[in-house]
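What you see is the complex with one protein chain gone and the rest in place.
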Amino acid sequence: MKDKSPLVGVIVLAIVMILLIGSFAIPPSKQRLVLATTTSTQDSGLLDAILPDFESKSDCIVDVIAVGSGQAMEIGQNGDADVLLVHSPASEKQFVKDGYGTSRTLVAYNQFVIVGPTSDPAGITQAVNATDAFIRIYQNGTEGDAVFVSRGDLSGTHTKEKSVWVKAGLNISTFSDTWYFSTGQGMGAVLDITEQQTDKGYTLSDEATFYTRRETGIIPHLEILYQGDTLLFNQYSVIPVNPDRWPNVNATLATDFVNWLTSPDTQSMIGNFTDAFGHKLFVPNAGPGSAAETHRLSSQLQAAIAIRTD
Amino acid sequence: MNEILTTEGLTKEYGKKTAVSEISISVNEGDIIGIMGPSGSGKSTLFRLISLLEQPTKGKIVFDGEEISTSSSDVHLIRRNMALVLQKPAAMNRSVYNNVAFGLQLRGVDKEETERRVSEYLEHLGLTESRERNARSLSGGEMQRMCFARSVIVEPKLILLDEFTANLDPQNISILERAVRDFVKREGTAAIIITHNPFQAKRLCNRSALMMNGEFVEEGETSRIFNNPSDERTKAFVSGEMVF
Partner (left out) sequence: MVDAITYDVVQVTLLSLYVSGSATILGSLIGVPLGAAVGLKEFGGKGLLKTITYTMYGFPPVISGLFIYYVFSRSGPLGDFGILFTPTAMILAQTLLVIPLVAGVTITSVSEVDKNIKNTVLSLGASDRQATFTVIKEAWVGVITAVMIGFGRAIAEVGAAYMVGGNIEGKTRVLTTSIMLETRMGHFEYAMGLGAVLLIVACGVFLFMRWLQERELL
């Protein structure tokens, strides 16, 4: 007579689970710094390259949470992170003003570029500045010859895009969805969508994501058609979450992080960082943030502008 | 003669509808009582009341000297002394052996004793060859025989059978009826059989009652009821002529 208990199987599974739990539920021995940043920062590979230096110097582990700019700041507002590294200057200034952040320190910058099809139906390679480029896209869009794909997600890139439309004197809410696509997606996905708009698609992208997708062959028909306007400047800043507001944050470690990020050694690491395809993606410009943003133009940008105005 | 079960004025009402009305019966050691009647007569409800599956609206039940009801705290211990065999055999998804042994396992009977008793009952009901088969794979007749063995192996004081041979072929009916007779005689217990078949009552029961619309129309010694019925309806029912 068979006399097996069906609980044997349950016990076996329970033992397996206990082993797994044992290996994962061990409390961490090192201090942890929770860094909320944007997906474009993480995806560029910069953090993977430079953070180990900080981790060994401060004997800690940095937990990187990479989400959209809006979400990163929301996390900071709720006190769930110790420090933010984002690229949305207007929101950042408000964040500090509202008392959520202790300070705002510039770290590095790069630029946004306007990408589109090689055939360039809107002729933006002839544009004299970013605003002009956007106006050309608008004119061709309303005539059905061009399409603009927007992030539509309140990210740093999206905020920048909106500011250019505003500067060009155009009202986004009047844009027809036959040529202006508000996607609510990340940069990579937006570039993919732009690629699919054969000979028509334009978008505003950060350099790093564009280069990565271009080099891995995902967006073979897109090129940088306009760059160099200081309006397309993309500033990254670091903001420690205010311990007066959220006593639980690791304020000392956050301050150490800011100091390290802006130290000459780290700044030079940032400047020398290249992506897998040899592009230098960031220009270090550490310094205190100010109401009227000042920045030093890199030789790259200056050279680019020089070509533009030739 | 030992009184095993008596009921007094047992009544069940569902709102305005009365399913069982003032039923009083007395069951003694060695009795096989037949409760016959057409469908809707209330005999199944009576069955559920006596087996404590439902609470009566009025009346009392005395079992083995004690008054019992569904609200007793040890109702499951009381049930251990009453075996139920239902019309549709409910086989558990395990071997025939484990089905029959179930009641013994519940009571903590040791393995050797269980083995002995189960083998005996399997043999008695012609199921020895099917011991290890999954009970779900049995035919209707085999399953009912197994359910019978399962119910009486725990040596209850009373067996209650509700249309237990409906839908079975003559051979299985014969085996099961013989098993009831043997069991009652051997263990000195009693049985109550609910049936819509007057001929079954005639074969098996020493005392019978005809139930209609929740009441007993006539009751008494089976031979008298069949040979000399006093009520017209009884006469029609026992002759098999009553058509419903």
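A and B are the chain letters, set down in written order, and residue numbers restart from 1 in every chain.
In this section, a contact is a pair of C-beta atoms (placed from the backbone, for glycine too) under 8 Å apart; a residue touches a chain by one contact, two chains touch by 3 or more.
Predicted model, so just to flag it, every value in this text is computed and none were measured.
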Q) Which listed residue (A:Pro117, A:Gly141 or A:Gly186) would be found touching the missing chain in the intact complex? A) A:Gly186
**Q.** Touch criterion as defined above, residue of A:Ala49, A:Ile65 or A:Met269 at the omitted chain
**A.** A:Ile65
Q | From B:Leu84, B:Leu204 or B:Val217, residue that would touch the chain that is not displayed | A | B:Leu84
**Q.** Touching residues on chain A - with respect to the absent chain
**A.** 2, 4, 6, 8-10, 12-14, 16-17, 20-21, 23-25, 34, 39, 43, 61, 63-67, 77-80, 186, 188-189, 212-213, 216, 218, 246, 248
Q) Which parts of chain B are in contact with the chain that was left out? A) 51, 53, 76-77, 79-80, 82-84, 86, 88, 90, 92-93, 102-103, 106-107, 147, 150-151, 154
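As a working rule, only the chains that are shown with their structure count from here on.
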Q.
Counting only Cα atoms for the centres, state how far chain A is from chain B in Å.
A. 79
